[in-house]
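The structure follows.
In this view, the complex is presented without one of its protein chains, the others remaining in place.
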Amino acid sequence: MGEANSSSDIVVADGLVKQFGRFAALRGVTAQLASRKLYVIVGDNGAGKTTLLRTIAGLSQQSRGTISVLGNLEIKNVRAQIGYMAHPSLLYDEMSGMENLIYFAELYGLPQTRCREVIVAVKLDPDLERPVGQYSQGMRQRMSLARAILNDPKLLLLDEPFSNVDLRSAQEMTTLLANMRDHGKTILVVTHQPGLLEAIADEFVWMEAGKIIRRTPHLQVRQ
Amino acid sequence: MKRGFPILAVITALLLSFALYEALIAAPTEQTMGNVQRIFYYHVPSAWTAFVLFLINFVSSIVYLIRRNAKADILAYVSAEVGVVFCTVVIVTGPIWARPVWGIWWAPGDIRLTTTLVLWLIYISYLMVRRLSTGGKTPVIAAVVAIFGALDVPLVYFSIWFFRTQHPSPVIGGGGSLDPRMARVLLINWAAFLCLAWLLSWTRYELEIAQGKVEEALALESLMEGSR
Partner (left out) sequence: MSFFAITRATLCKDIRLEWRSKDAINAMLFFALLVVVIFSFAFDPTAEESRRIAGGLVWVAFLFAAVVALNQTWARELRNQVLDAYRVSPAPANPLFLAKAFGNFIFVSVLEALMTPLFIAFYKLRALGSAWELVPIALLGTWALVVNGTFFAAISLRTRSREIMLPLLLFPFSIPALLGMVNATTAVLTGEESAKFWIALLLAYDVVFTTACLLFFELVLEAE
């Protein structure tokens, strides 16, 4: 278990299987992901990308196999160092952006000043009182990203962050992600739009039918 | 299935036939109630068998939560199912017995009968949770429900016990001492029912295991196709 891994591997998965009754979403995923890199996970629907990401985030428990994140087999222990974002906003529609973040900051034991910081970092207005439910999709995703980086995580997991997002918001998020990777964060992005990240990605991870079939440094169009 | 199964099946058949003879023919007729009383030999052993099965469910649920052993989970499921069957016998034979003898269909103050009814309801909810559950963690949720059920039972018992002291009502099945000949027939029937419960549970258990294998094979097959 983990003898040959480089000490800078932030995620180590071995034979991950996840079964939902009859359907196996993951069929034996084995991978080591090094730190300080930006990985893009691509694949068709049903390939197991979301399941894999949720397993790494500690939201879903595998049926078989082991996974260690940040050196811990119990992902519960390192939650303070993980950030997670998905296509739904993970925010309360009836509260403003700042109110949302103040609540989540409480869960991490962070001061309110931090909330202001991250909202500014994603180029949104911290004093905007409009409830998040009335934001455009681009603004909502950026606010969701702000929530995900609230705790300054070492490992950032994003599941379809660019869905239905306007180009400008997507580009701003991309720039921010590159910045964070350059400052030492490890980032995993699941997306159907890998072209958006082509310039900044370190590696593309291809998944199909619950397995990783290929890892490439560049985005190649499959035959 | 293992070799023990046919042996158990034969023993069960023999015991049940013997018990039937004893209960309906050989046992002495009760003084006041007459032949209707013979339903006692089905009512009481069914209750005891159901309690044994629910105890097995409780223990296997705890074992599952500690060890996450899939077999413990299947045993819990199976014992709950068969337990509900025997429990149903109890709450059906209760009124059938009560009506001609006491003139009532049901006595809310009857601790044993009412506790059994609540137990029956709790385990039917347990089975419904199992059936309606989505996702891969059904065994965990079911085990938690089983433990809650076990915690509830003593509370049910005491609440009805106190209710009865305030609202006295006939106790179906009566109290008092039992003629030793009747006690013997009772125990024979209980032995027969336990064997039947074992037989049913074993069958169900093997069926569940086989079902699991079929599903795994199907899952593998559909994924092989997917990766082509």
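Residue numbering begins at 1 within each chain, and the chains themselves are lettered A and B in the order written.
Note that in this section a contact is a pair of C-beta atoms (placed from the backbone, for glycine too) under 8 Å apart; a residue touches a chain by one contact, two chains touch by 3 or more.
The shown structure was predicted, so the numbers you read here are calculated from the model rather than taken from an experiment.
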According to the contact rule at the top, which chains on display are touched by the left-out chain?
A, B
Considering the complete complex, identify which of B:14, B:55, B:70 or B:128 is in touch with the unshown chain.
B:128
In the whole complex, not just what's shown, which of A:39, A:104 or A:162 touches the removed chain?
A:104
By the document's definition of touch, the residue of A:21, A:88 or A:195 touching the omitted chain is A:88
Among the options A:58, A:97, A:138 or A:161, the absent chain makes contact with A:58
Hidden partner interface residues of chain A, rising order
54, 57-61, 79-80, 82-84, 86, 88-95, 99, 103-104, 106-109, 131, 147, 151
For chain B, enumerate the residues touching the unshown chain of the complex.
65, 118, 121-122, 124-125, 128-129, 132-138, 140-141, 144-145, 147-149, 151-152, 155-156, 158-160, 162-163, 166
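Please note the rule applied: only the chains that are shown with their structure count from here on.
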Averaging C-alpha coordinates per chain, one finds the centres of chain A and chain B separated by a number of Å equal to 49
Would you mind writing out the residues of chain A in touch with chain B in their complex?
18-24, 27, 46, 61, 63, 208-211
Which of the residues in chain B end up touching chain A in this complex?
134-137, 215, 218-220, 222-223, 226-227
